[in-house]
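Removed from the display is one protein chain of the complex; every other protein chain stays in position.
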């Protein structure tokens, strides 16, 4: 028996909105410690990694390890039928071929349950090595989304250059070239509005706009995004999910031949 | 001479929004007692019935009975040119082939008049017998619209099951199955937020989502919708139009062979 309960279905709605364009379907690995999802996007370029901790749920029970393959578009359709502050309970029998989502309105007079068929999906677990990154940038997630969206209009790749002073995002294309520079916040009061850079050594890396744009669909999850970069290893774009876990996206830098 | 005046054109805007997708054109039957419209939708499955009482208008004069065939899309275009709190006056000469809509802004400095050509439409008056219904449900119109919209994503029909305790809406399709249960409100203070069931005997009936969804376009007319059901007779979905009359939709239940 698997059962997980959250008093606000909104968190899961936002997670689904963040990943359903990158992943058509995905396996949710449920164990005593929580729920894990790890999958390459359908063009096999970027990697999505989601961790939801058992103790972040209002109720959590997982008698036996369980892998549930779900179509994320269908799951998102179901969650869109709930109100943001509905309580959601996810239940599955051991060895079941369906999962049930039950939404209860706060006023308790409306109970909706949706039973969804599960899918058998190929599993591929990639070990992600721990890395010491050359630069780790924390910045407002909305600002990052805005910059990526703006620059995507002018070129296909974005060069991210990080030094102690700040971060520069740049691109160029038919219309011309674009540069956006944000400085490290000097005296910050609110951490979530600040740009904070931890740098071992400066990096200059190039990434495909298309994937960065997809990652920023996670913006509603958190006010802050963390970008971790080193030469020759994938960029990690991380959004904390308050009280519940985190969502990470991995994207390899473009190498020189690709850059034009 | 026909003349009808309302201080708020918004009511008629909302009526047109509610029916113009079901009916391309319709005959408005005007008499001393008010305006009546009755028509099958263009696929001849559901029936629309509108009653506007003469004394609901701020001014009403109808010297001779008069039937005006109107293209509802054109009529809606004209009403969209008015502001919600414009006064509207509808005038027609006896035997005229046009009708005139005059909108006056509250500040009186702007007067717009639109003269629209009338149409000759075949009339078909269906006698609607009075029925004692097994179940009559009053519920918030927004909740009904939400449930119908949500379930329409998962199946083509909705089964409505009504008992003394509450109403269950359910459907199933490729993704899985969905059930929404709403309980009768125990201690209600605001009638318009309550679910109130008058039941002679329980009913379980199946209806096509497509039509239920069209009916809910009338939601802005009223906070409450009334669903009246009996075996083997059409469902009646009724919206009161405050001070002015009511709009009713009739839809026959699907019989078993149709249900798959």
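Order of writing sets the labels: A and B. Residues in every chain begin at 1.
Quick note on the criterion: contacts are C-beta pairs under 8 Å (C-beta built on N, C-alpha and C of every residue); 3 or more make two chains touch, one makes a residue touch a chain.
Just so it is clear, the structure is predicted and the values come from calculations on it, not from any experiment.
Touch with the chain omitted from the figure is made, among B:5, B:77, B:168 or B:181, by B:77. Although one chain is not drawn, the whole complex shows that of A:65, A:153 or A:200 it is A:153 that touches it. Contact with the chain that does not appear here is found for just one residue of A:1, A:126 or A:183, A:183. Screening B:110, B:125 or B:164 for touch with the missing chain picks out B:110. Although one chain is not drawn, the whole complex shows that of A:195, A:208, A:221 or A:244 it is A:195 that touches it.
For subunit B, the list of residues touching the undisplayed chain reads 71, 74, 77-78, 80-81, 98, 109-117. Even with one chain removed from view, subunit A keeps its contact list with that chain: residues 143, 150, 153-154, 175-183, 185, 195.
The working rule: only the chains that are shown with their structure count from here on.
Each chain gets one centre point, the mean of its Cα atoms, and the points for subunit A and subunit B are 44 Å apart.
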